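Omission of a single protein chain aside, the complex is shown with its protein chains in their original locations.
This part shows chain A:
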Amino acid sequence: MSRQSNRTTDSKKMNSELFTLTYGALVTQLCKDYENDEEVNKQLDKMGYNIGVRLIEDFLARSSIGRCQDFRETADVIAKVAFKMYLGITPSVTNWSPGGDEFSLILENNPLADFVELPDNHSTLIYSNLLCGVLRGALEMVQMAVDVKFAQDSLRGDNVTEIRMKFIKRIEENIPAGEE
């Protein structure tokens, strides 16, 4: 490895820490502001949604990916392009439902949760719930209504982190009255 790439890796790692530490500060603050984990989970999801609806534009601009033909292609793009681009990891896509409308993303490691330990009194906190909101918001902007949730969480003792994504329906684009 040339020295050049070491420096790039270092600076990318540092920025990763800026993001990770900021995310940690956010979750900590939300835990102070809201009485229970359920409420914090909801807020993280909502904030993720707000980020997702903007992130998708950044993603489409930078990746020049065209329209996905089906949900399977969507899954691959999410895992191999989007996660790679933004978090530097490539989760595996598994556990497809027979109808092809549900799948899992398995994350061996979760960059959001680097250095994080959940205290005992927050056992129902879904620390990385922002991710679910981001995915939901981003896909909504490309006309897909999805349900996203964590099925396994390594922070809560599971071996891996598993995100379950379910296709709900296609969102029809609203054409303004008078235009056909």
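FYI, contacts are C-beta pairs under 8 Å (C-beta built on N, C-alpha and C of every residue); 3 or more make two chains touch, one makes a residue touch a chain; residues count from 1.
What we mean here is this: contacts and distances are computed from a predicted model.
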Listed names "Ribonuclease P/MRP protein subunit POP5", "GPI transamidase component PIG-T", "Trafficking protein particle complex subunit 6B" or "Autophagy protein 5", with the criterion being the UniProt name of the chain not displayed: "Trafficking protein particle complex subunit 6B"
Which residue from A:87, A:141 or A:160 sits in contact with the chain not drawn here? A:87
Considering the whole complex, not just the chains shown, which residues of chain A touch the missing one? 11-23, 25-26, 28-29, 33, 43, 47, 50-51, 54-55, 58, 85-89, 111, 130
